[in-house]
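Removed from the display is one protein chain of the complex; every other protein chain stays in position.
First chain written, first letter: the chains are A and B, and each begins at residue 1.
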Amino acid sequence: MTFKKTAITAGLIAGFGLIAAACTQQKEEHMGMGHPYGDEVWSGYATATPETRAMQDDDFENPFMPYVDVAAEIYDSPQGEANKSCADCHGAPDDAEGGPMGIPMKGVGARYPIYDAEMHRPINVELRVNRCRTKYQKAKPFKYESDELLGMTGLVVMQSRGMPRVTTADQVGDELYPAWLQGKAFYYQRRGQLDLACKHCHEDNAMNMVRAELLSQGQSNGFPTYRLKWQKPGSLHRRFRGCNKNIRSIPFAYGAEEYLNLETYLAWRGKGLPVEGPSVRK
Amino acid sequence: MSKNIQQMVRVDRREALKAAGASVLALGFASTAQATPEAAAEALSKATGGAATTMSDKVKFVGLPEIAENGATVPVGISVDSPMSADNYVKHIHVFAEGNPSPETITFNLTPTGKAEVNTRIRLGKTQNVVAAAVMSDGSVLTAKREVKVTIGGCGG
Partner (left out) sequence: MAKKPRVKLPKKAKAGDMIQVKTLASHKMETGNRKDKKGNTIPRLILNKFTCTFGGKEVFSADMHPAVSANPYIAFFITATASGTYEFTWTDDAGKSMSVSKDIAVS
């Protein structure tokens, strides 16, 4: 077993080493002001096998959906000391008017993360759900990556399915611009024992193989997602943590500002892609 | 200072090794026992009471990928050419995996209704043959076999 693990690690390092070597011959960093992918932005759906796509295409095959069903029950039932349900303020999840508050769930998945004036940083759907719980419902926040929060995020995001993702975070003067800059810096920062940045896999080598894995553009439009590998739903931050661990760097915490900044930046890299969450990925 | 970095690296590597081990564990196939084609044949014989089996193109795999994106969740469908009438139908469809810790995966028990096509998702620990065996109402057993390549994806912990 020890030998096997060592062999796997050695193989990985050798594989990444080749990529890293190849990368140094290319320009070290994308410093242009334009979009790094130009017009060629594609979702992970594009390279999924027909079998995996089929699982996503029909909600009765998508194993994420039972989690959404549970969330829909929570959405409708009074929570916390305030004894208020999500529906009391927002109406049904698909209510275009957005209930008494006039804030519909439709569109949330397309425009988040947004700027949070309280914390002076980006806030994503997960943390926004928990904000509602603590501030308005006077309830305990859900644990990040809990079934409840994944389901609730899925329920909210799926109301925007098919809508193009929008962001102006790259505009100087936008409230999210500082976060976008930080996210961009994170994206191009080499890190970990393998000394790789996000861009080495997802910008320079998208569509190339790393071992048996076809590299994607690392788009976030399918999150939260049901991953075949995890055999359960997972958040974008779980995916970030997985990537960070793979390159032997210490991952940040769920909901960390570093990841919120990266999430903000990625939303821009995938601007225009349709919201697919909850999707199914390999 | 340099000692600190070394320590960090060491911890890091241990974590990474754990992660590599965990990805094997995640499939639940860490045990050393592995099924073989013989074990699969034995399981089939046990399931059918030792009836003779015939490879038949009446039994087809549908939606079974040649290369699975992840062994933890491999879609598999089996379709059997049968009228599914009261006197001629498929009673059982057994699915075996020749390279898993144990060969049995799932058995479908059918009655004369609809058509003989079933779908599910199974775990495959490695590249191996998947065997489907249809037990017909007249007692005959028709089988089909297909190889599924399972890659070990490295990414995303």
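Note that in this section contacts are C-beta pairs under 8 Å (C-beta built on N, C-alpha and C of every residue); 3 or more make two chains touch, one makes a residue touch a chain.
In this text the structure is predicted, and so the values were computed from the model without any measurement.
For the chain not shown, which residue from A:61, A:174, A:195 or A:257 touches it across the whole complex?
In the full complex, the listed residue that touches the missing chain is A:61.
If the hidden chain were put back, which residues of chain A would touch it?
Counting only chain A, the missing chain is touched by 58, 60-63, 65-67, 69-70, 73-74, 147-148, 231-232.
Touching the hidden chain in the full complex, which residues of chain B are there? Just list them.
On the chain B side, contact with the omitted chain comes from 25, 28-31, 72-74, 77, 84, 97, 100-102, 104-111, 113-124.
The rule we apply is simple: only the chains that are shown with their structure count from here on.
If you average the CA atoms of chain A and of chain B, how many Å lie between those two points?
The answer is 31 Å.
Which bits of chain B are touching chain A when the two form their complex?
Those in contact with chain A are residues 8-9, 12-13, 15-17, 19-21, 23, 26, 63, 65, 67, 69-70, 72-73, 75, 151-157.
Within the complex, which stretch of chain A touches chain B?
Where chain A meets chain B, its residues are 1, 5-6, 8-9, 12, 15, 48-52, 54-55, 192-193, 210-213, 227-231, 239, 241-243, 245-246, 248-250, 282.
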